[in-house]
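Missing here is one protein chain; the remaining ones are kept as they sit in the complex.
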Amino acid sequence: MSDVANNDIVNNADAPVLPAETEDRLSAMQREQGPILDVKDLKVDFITDDKREVHAVRDVSFNVYPGQWVAIVGESGSGKSTSAMAVLGLLPGTGHVVGGSIKLEGKEISHYSRKQYEQILGEKMGLVPQDPMSNLNPVWRISTQVKEALKANHMDISHEKRSKLAAAIAEAEGDINLKNVDDETFLGSKELPGLLEAAATALDKAGVRDGAAERAMARFKQEGVPGSETRWRVAEELIKAGVGDDEAWRIAKKYVIGSTMDDRIAGLLDEAGLPDAATRARQYPYEFSGGMLQRALIAIGLACRPDLLIADEPTSALDVTVQKKILDHLHTLTDELGTAVLFITHDLGLAAERAQHIVVMYKGQVVESGPSLEVLQHPQHPYTKRLVAAAPSLASQRIISAHERGENAEALMEHHAKGEDTLEKSEHIITVNHLTREFKLPRKKEMFKAVDDVSFSVKRGTTLAIVGESGSGKSTVANMVLKLLEPTSGTVTYEGEDISGFKGAKLLDFRRHVQPVFQNPYGSLDPMYSIYRSIEEPLRIHGIGDAKSRRKRVEELLDLVKMPRSVMQRYPNELSGGQRQRIAVARAMALDPDVIVCDEAVSALDVLVQDQVLRLLNDLQAERGLSYLFITHDLAVVRQIADEVVVMQKGRLVEHATTDEVFDHPQQQYTRDLLDAIPGGKLKLGLD
Amino acid sequence: MGKYLLRRILQMIPVVLGTTLLVYALVFALPGDPVKAMFGDKPINQAVAAQIRAEYNLDKPFIIQYLLFLKNALTLNFGNTFAGQPVIDEIARAFPVTIKLGLMAFVFEALFGVVFGIISGLKKGKWYDAVILIVSLLLISVPTFVTGFLMQYFIGVKWHLLPVTAGNDPGFLDLLMPAMVLGSVSMAYIIRLSRSEISSNISEDYVRTARAKGMTNRSVIVRHVLRNSMIPVITYLGQDLGALMGGAMISETIFNIHGIGFLTYQSILKGESNMVVSIVTLLTLIFVVCNLVVDMLYAVLDPRIRYA
């Protein structure tokens, strides 16, 4: 058993202690019920503009059993999302299923019409889509969009009916056993105060006093969410707190008599982990953060209690700590509801951590599948081996386990982090002193401190990583170091000189020595410039060499980043994200700089490509003694590149230490949270 | 919302001032003497000319002229025509029929533009989509006055379906054809706009999410595709309402309708600069106010605008 699983079970107070045989009982049940989703030899084609067929998915087979999490792992373009959309009957554009079968609960659905799909979507299969920003309609309130899901599947009608029935029964106050209709009789917001009062009285009567009573009441207040808390749960809670069975049921029947639609919507959003759900539900999507939108989408996906939830990279767009929180929540929720989950992800660590069974896809095909830990510990297909080797989260995990076994982990590291003594002796090439930057927010009086009193220094020939989530101010620091933005106060010094005074030739000289590589591989190269012109641009700006020597220099630089020379005549739109990033590195290297500032330079890339670019950066540093300021939101990557780490949160520096120190002995809670959030970080890996 | 309205009104003020100044300058300050133009080909009577100059404050510095004009305009005092009639009376006489014509054209273009646009956008690639597209392309390419003549010739002269010209005090049927002519180009643009909006919105992620909820195709289309697609269409329509009044000139000339456009045209031919500047100022004001209304409507339809 892994720590994760253990912790969660211990933390979940409701979870019964499971005897060993339950697991077999579960398997037996799953075996008996058969897979809820069975995909065999699925083939999906797209038709291009010039009428050619592109095989996006070829002979893909996998299945999902009730209550199970199954993950499909692959890079962008591997066909993982296409397979999922084929199952949902929601293939985009010209995509269509050309072969194979998709069985939902034993029924073939691949040939279903749109009308037939309408019947099963929402009720039997739900979707939590990838990009929270674009998946909610900007013109409707969140509550309206949740309500649509309920209405589409007639949940409103049946629910209202049931509420009425339950109310009638409660009025009758008879001895009828209510349990079977109670499951969907939710607590209404109107009755909540009455219930709490009655609960307090009942506790008092039952002789529960002082601390115990306070704790119980606090728990009632927390659990008593209108639209989510059901009658039997209320009774259960009361009984647990010490109220007699009959009295508990009497109170539950009296006060839990069904909720309104608005209560139910708020309840669903609350279940998905949205704070202050009743108020929030009335807002519009643009008033939500990405994490909140994702929670709303989870509420929508689970609103009609589907048997199968398809989660298509549900957290890829979010910060790691938010990602972890949301996935933990989703996991608990689907477990409580008995929902099976088909989880699509590009992150092998995440897949192995969350799913029981994983399916690895590559170029439209399944290359390997099996129980997740087994696949991870003993990858057999060369592609899986590559993935396992490149995943940053797993890499740092391997280093830790090597340490634990007293082995020398050096061999595992791509980057040999320098020790504290080496760093101390090194000369400071860039020093940042009490750096502060304020921004004026539109229509707000007070200034917003994006960066608040940050100090650190980059030592020559080493890498300093700044780690933080969105809004931590890390990129603002990078822009000030690059003198693209002036600090409100504080200084940046380069080679001992304050850069704020740099002008004209002096500034040009500074620009020559400090170069950037930016995040967005699609934005950092001018689409109108050929690769040759892009790499040549810095040489031109600084008036270096003539046409012939510049050409030679560009060729050298392409060799340096391991790109073929023939690429010179091509344009950025023909290159992949990783290739563009390598061109951006070549451009940054053109002037032989001392310092390269990498602002999320590898964040948008697939793991294998990311690994490749990181290797390139490490090689360049080893060969040329470059210094890097490496900005990233991904602590896992830091291990592969950095000697020192600065952790930033909300504009402030929270922790500053060597990489090993940060990973082995994090001082701050926030750093520990970041470390915990590295997906797959807690997996025990066998070392192959 | 209130703040937004206030901001928009404040932004409107310089535009109104600038526009009236521009129109005034174009008429009275450009090379070419408006007073001389009033006499047309007749010899200029210096005494009368001086009197006219004094009446229109043309003997004062330009900026004073403009301010006086503005002051008078605020009290709807636009001066008199050559014949001695108050300009405002003439305008008031001509306006109702133009408003009627404009509203009919507006209803025509909105109704048919949106309906055909939706059909075309939802059934892309079908034969009737192609027909709708070709017709809308033709309507845009053929100038309004040619469309007008053709309709007048066929529908009026040859087939006697509708009255050939409208004349004084026209009724609904008299104005039907002119209104169709007036609205035809905008209708074509609305068809194209609705069609492209629908076809781009239908592949939005939130539409897929809506389908994944199990909603029926019909409600997905209505609530998510059409609702969002209509925002720019309504914006266009609102702006066009203001522009229709100004564009009525062609239609009114062809069908002999004595509305604002006809009046403007006649005034230009007669060289009644005062009348021209008054009408253009008024129409510009209408246009600006329509834009303001559109902005408000836009904010109601798209909650993001209120926030930004």
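Note that the chains are named A and B in the order they appear, and that numbering of residues resets to 1 at the start of each chain.
The definition used in the following text is that a residue touches a chain if its C-beta (ideal position, glycine included) is under 8 Å from a C-beta of that chain, and two chains touch if they have at least 3 such contacts.
Basically, contacts and distances are computed from a predicted model.
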| item | value |
| --- | --- |
| Chain excluded from display, named as in UniProt, from "Peptide ABC transporter, permease", "Iron-sulfur cluster assembly scaffold protein IscU", "Phosphoribosylformylglycinamidine synthase subunit PurQ" or "Urea carboxylase" | "Peptide ABC transporter, permease" |
| Residue touching the undisplayed chain, where the options are B:26, B:50 or B:92 | B:26 |
| Residue of A:260, A:316 or A:520 in touch with the missing chain, whole complex considered | A:520 |
| Touch with the omitted chain, as defined above, among B:82, B:128 or B:153 | B:153 |
| For subunit B, residues in touch with the removed chain | 11, 14-16, 18-19, 22-23, 26-27, 30-32, 34, 37, 133, 137-138, 140-146, 149-150, 152-153, 157, 192, 195-196, 199-200, 243, 246-247, 249-250, 253-254, 264-265, 268-269, 271, 276-277, 280, 283-284, 287-288, 291 |
| Contact footprint on subunit A, counting only the chain that is left out | 1-2, 4-6, 8-9, 12, 15-16, 18, 22-27, 29-31, 35, 38, 49-50, 61-63, 65-69, 179-180, 183-184, 225, 228-230, 232-233, 271, 305, 331, 333, 335-338, 353-357, 362-363, 365-375, 377, 380-383, 386, 482, 484, 507-508, 511-512, 514-516, 518-520, 523-528, 530, 537-538, 541-542, 563-564, 566-567, 569-571, 573-576, 578-579, 584, 587, 591, 608-609, 611-612, 683 |
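Everything below uses one rule, namely that only the chains that are shown with their structure count from here on.
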| item | value |
| --- | --- |
| Centre-of-Cα separation between subunit B and subunit A, whole angstrom | 51 |
| Contact footprint of subunit A on subunit B as seen in their complex | 203-206, 208-217, 219, 223-224, 227-228, 231, 301-304, 307 |
| Residue ranges of subunit A touching subunit B (in the complex, touch as defined) | 88, 90, 92-93, 114-115, 117-123, 125-127, 129, 131, 134-140, 148-149, 152-153, 284, 286-287, 297, 300-301, 303-304 |
